[in-house]
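The complex appears here without one of its protein chains, the remainder shown in place.
Letters A, B, C, D, E, F and G mark the chains as written, and numbering starts fresh at 1 in each.
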Amino acid sequence: MNAVSIVIAIFVVLFTVGGLFFFTTSTIGLLRFPDFFTRLHATGKGDTLAVLFSLIGIGIYEGLSLTGFKILLIAVFMFLAQPTATHAISKAGMRCGLQPWKKEDNRK
Amino acid sequence: MKIVNLILVLCIGGFLIYGTLDMPGWGDPDSPASKHVSPRYIQKTIEETATPNMVTSILADYRGYDTMGETTVIFTAGMACILLLHGSIRKNRND
Amino acid sequence: MNTFFLVIGIGLCVLVFFVLYRVVFGPGVFNRIAAISAIGTKTLVIILIMGIIYNRIDMFVDISMVYALLNFIGTLAAAKYLEIGGEK
Amino acid sequence: MTDQAPIIIIIIPLMFALITPLLGWIRKNLCYPWVLLSITISALSSFIILRTVLLRGVIHYRLGNWDPPWGIEYVIDHLNALMLVIITVISLIVAVYSKKSIQREIPDKIVYFYTIFLLQVTGYLGIVISGDLFNIYVFLEIASLAGYSLIAIGDERAPYASFRYVVMGTIGASFYLLSVGYIYSVTGSLNIADVARLLPDLYNSNVILTALVFMFAGIGIKMAVFPMHAWAPNAYTHAPSAVSALMAPLMTKVAAYLMIRVSFTVFKPEFIIDVISLNSFISWIGAVGVLVGSIFAIAQNNLKKMLSYSVVAQIGYIALGIGLANNYGLTGAVLHIVNEAFTKGCLFLVAGGIVYRLGGCNINDFKNLFRKMPFTMTAFTIGAFSLIGIPPTCGFFSKLYLILGSIEADQWIFVGVLLFSSILNVIYFFRVIQVAAFEKQMPDHSREGPYEAVVIDEVPLTMLIPIQVTALGILLCGIFSTEIISAVIKHVIPVSF
Amino acid sequence: MIDFIIERYNFWIYIILMMIGLYAMITKRNLVKKVIGMNIFQTAIILFYISLASKRGGTLPILEHAHGEENLTVDVSNYINPLPHVLMLTAIVVMVATLGVALAILILIYRKYGTLEEDEILKKMQ
Amino acid sequence: MEVTLLIEAMDSSFRLLEDAKNQAVDIMNSAVRLTSETRIIEEKKLANIFKGAQSRRAVLQNVMATFVILFGFWVVLSGKFDLFHLTLGFICSLVISMLTHNLLFANVRVGDIKLTIIRFVRYLPWLIYQIFVSNFYVAYLVLSPKMPINPQIIRFKTKLESDISWVVLANSITLTPGTITMDIKDGEFYVHALAKKVADDLNAGEMEDRVAHIFMEADHIYVQDVLDVSPIFGVLRKGI
Amino acid sequence: MIRKTDDIIIRTVARILVPFIQIYALYVIMHGHYSPGGGFQGGVILGASIILLLITHGLVETTKKISERAIAIFSSIGVFIYAGIGVLCLLLYGNFLDYSKLSVILNVTPAEARSMGILGVEIGVSFTVMAIMISIFISISTTEDHSKYDKEHY
Partner (left out) sequence: MITPFNLIILIFVVICAITAITVKDLLSAVMILGAYSFFMCLMWTEMGAVDVAFTEASVSAGIGTILFIAAIIKTTRRSKD
């Protein structure tokens, strides 16, 4: 266990735990937020960063190889696909006439 | 009626549980399933088919005839869908 | 290191369990779809972690890639259906 | 090239089926001779195989040149060869017949109909010829999928009947798959011969018992034996007539073949009879099925529906014969498979012809039909005689053997059931013949003058010839039944009987 | 006894799933629900087969050192039994094919009767 | 030798089309200043003008560019560098690039591809930083017991013109937590914001400026639909 | 379902992703020997890419790329390749699907001939699967409109 591998291990742990943290926040957001659009905020994109973190962590663990590059590509595709899916579903929600939750409503 | 069906389903499940009781345990490396036929696939896949992925070599070579049947199943399904739904006038082509 | 990744994976599974609450009880189809797409992302990471535990990650990357590329098609189709059909 | 005859039987209909849709773009009319050509080649090679088997015994054909437990092999013994000949002949007859009938019933879907027709024949042949448990499942699914879609293009109610069939058929096929898994889990093999070699040591385990029961349940659903017959009558009634003429004789018979294969080759008869004595259960189910099918058939007004219930009853006969599990009983069952294939083929073809002419199948509309369609109705009468069991036809001999088997097994109730069901058969067929032959057109009081002369309104030649050929087949099977038994069926009986 | 149950829990779960699917197929009146039940039912059987294949301490059925080494001896107990996987690939294909045909028939039924509820269809038939 | 010949033949044929291109660029530049309704009509005209010119050169360029990208992707995926697999990869990416040449580079309205890529790469860190920061903000929102959220839908009209920049802007908005692009109608973005702070951030328009900077819309340079790979050819010829 | 979306984001992203999905599918088909995957999976992914194009760009635009007639030809040709390789082995005095007999033509050892045979078979499978998946989807979602019972979806 030389110094380099310790540093790598630290980075791996850092990134993966960071990913887990953001996953946790997005899940809590999904459970706590009041309506569909706000929940979409939590899941649709909190997850994106979390996935990026986790993938970077796993990629560092895997080292500089083609597999690591592939993992990076997965992240790229997630960045393309995930916001699009979020956008599509939120647009469908708006077109269907789902009313966004307002803070004022809550006070009444 | 629902109760009758439920009892029927439970009977089938109970019978399956009865049948599973003396099955080799889950993940047992000495079960007959892992001892009788499959070792040859694992040992000789490189030697006989030059393919490291055993699943592929079994799928397309040792049991290739099954896979031909499988492809025919897919073909049949496609033709069946066309047979059932095609032939009527297609008005909304762009829906 | 394997134990660490195992713990992370189990943590993700527990998170999936909470997301499943929205899938089961979530009012309306929209919440369910949002929750299911969240499950999709977590699944992707869990598959990679399993790859690490099996020590054969190059085999598991492909499955993750399939999810990254194809998972949003289902959501798109559902969104399109909702746009056409409307909330009923 | 005779070495390769087993594969030619399968591969020719398959490859011809692939080209059929492309051929349909060029000319729709080309499909019909194309289908005939392919099934003819297949039939010829099945005859070659039957001859080879009779001369030289069991044929083994290794696909991909792998040794049996690892690869898939064809094992063709006498029973297989007989079934292959029956399937190819019946499907050739139905294919000849289908020309006019399909043009009348589904004119805009001819091309795809013929494609799926060929695929279905491929499925049947593949089930019968294969010597591997899982391979049978795959081909069973080909045949079933083709069957679902062919039934669904029938009349108004056909889609719903077909959907019921999808649900039931999937349950059946999945049960079959499940039991293959159970067998695999304790033997580790899928090849029938290998499994049969390994099984006797395991006869007292729960797993094998479960596997057997589920396999019988799965095949029973496909075969439409009595408690699981709910899908069959509607499906066969509402399908196009060519389809019901193909499926009613063949699908159930193929499943019956599978049941014989499972009972006496995969599992040894000793297991079935001595260890768990499932056979008496099967024969009881068969006996109840005979009665229920016959009684329901009497209640029907629609000829096709009546015939469909009759299928259920006849399946009961076969199950009864299998369950008796002695020499006579099994001989009777196999002979009844042959007989049933021709008889039901003939009757459904006649029903299709009547639909072609009258536009419907209600028995009350059959007045004067004997005058209008003499040849067709003669064939119908022969078929009816065969089902009732009147001597020169094949049905007499198969019932005779079944009764002998019942006597040998000391099951006098079954003798009673068989005789009683013959009387029921007489009742429901006599109704049809009476309406068609003796009931005159009711005098039309509103009109004056003499009645119109009866016009002979026979079905077209492409439909008439198949009908006559099947009728002839019934008679020939009856006349040469002893030869069939001594040449083929004798070898099918397990040695322990 | 407890060990006995725990040793085979995968099988119990597969039986539960199969019962769920079978129940949906038999009891539910909505035809789409029946198709969903069909899917679950078939997946349960696949689960059973894959459980048969698994081997304690085994790795994936893909050889690790692919090329170059002649006469390499492969330890059988290191690799999971690949045969059930192959069978289940075929079963999944059959599943998809059945799904397609069932959905096509479902559309035909809706076209004729305008409903997907079994009791309403039966009512409209008479 | 053949390569030089091929490139020269290409080059001469390109030069023939130069006039058409210049003309089109003029029309385009004037077109973008018009209102949005007339813009569509002008685009159609432009498309007609370019139909002839596009047919060979544009297709060839698109195929080349797609092929290069896809082949790179293949090599990364494959990880096997023997001749057999590289040949397979060559054939596969050639087939796919023939089939999909007008998908990857359909409406990319860029002036200088190199500059755009450089600017886009420079844009990414900023984006990731933004994502990072606002993700923490959302985490704060989620975890704080009172949950001080105040959702609101804001609507703004973008000054961006081209499709691709819209897409980049919309996806960037969606990626930064706190905001989701809900709809785009006639150049108007409907954005759902989680709290007032993020809405204000968005209204400042920094992201929009940056996106405009990438695609050189701030400079009002609009060149044709086609990716311009002629610099690559120039490099090739110099090398030979 | 098969209608062009009016949403520019979805359209653009789908357009960008489709070539990558396709090349990935081809990778899966060709590398079935070394990593998970093979003809069926690759065929499904190819079909999914075309389906993505169908639900975002509409039928008309997609059929410019791959016409319905081409889909029908592909679906037949796939199984035909499979059975054809088998028959080729038959003609080389082997049993059906005995790929090792192909070594005469390909001039390699029997084991490698089997490997090549597997590759050819997988390509055949992928053709059929792709074409059938697309055609099932098209025939389900372009059937005649029978909305006399409920008009809500149109």
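We take it that a contact is a pair of C-beta atoms (placed from the backbone, for glycine too) under 8 Å apart; a residue touches a chain by one contact, two chains touch by 3 or more.
Note that the structure is a prediction, hence the values are computed from the model and not measured.
Mapped onto chain E, the interface with the missing chain covers residues 9-10, 13, 16-17, 20-21, 23-24, 28-30, 32-33, 35-37, 39-40, 43, 46-47, 50-51, 53-54, 56, 58-62, 80, 85, 88-89, 92-93, 95-96, 99-100, 103, 106-107, 110, 115-117. Taking the whole complex into account, chain G touches the unshown chain at residues 1, 28, 36-38, 40-41, 44-45, 47-48, 51, 55, 133, 136-137, 140-141, 143, 150, 153.
Touching the omitted chain from chain C are residues 6, 9-10, 13-14, 16-17, 20, 23-24, 29, 32-33, 36, 39-40, 43, 46-47, 50-51, 53-54, 59-60, 62-63, 66-67, 70-71, 73-74, 77-78, 81-82, 84-85, 88.
Note that in this section only the chains that are shown with their structure count from here on.
Chain pairs B-G and E-G differ in how many C-beta pairs they share in contact, with the greater number at B-G. If you average the Cα atoms of chain B and of chain D, the two centres end up 26 Å apart. Centroids built from CA atoms put chain C at 11 Å from chain A. Shown for chain D are the residues that touch two or more other chains, namely 14, 18, 21, 63-64, 134, 138, 141, 145, 148-149, 152, 184-185, 190.
Residues of chain A in contact with at least two other chains: 26, 28, 40, 44, 48, 67, 70, 73, 77, 80-81, 84, 86-88, 91, 95.
Of all residues in chain E, only 62, 66, 89, 93, 100, 103-104, 107, 110-111, 114-115 touch chain G in the complex they form. Listed in rising order, the residues of chain E touching chain B in the complex are 7-12, 15-16, 18-19, 22-23, 26-27, 51-58, 61-63, 66-67, 72-74, 76-77, 79, 81-87, 89-90, 93-94, 96-98, 100-101, 104-105, 107-108. On the side of chain C, the complex with chain G involves touching residues 58-59, 62-63, 65-66, 69-70, 73, 76-77, 80-81, 84-86, 88.
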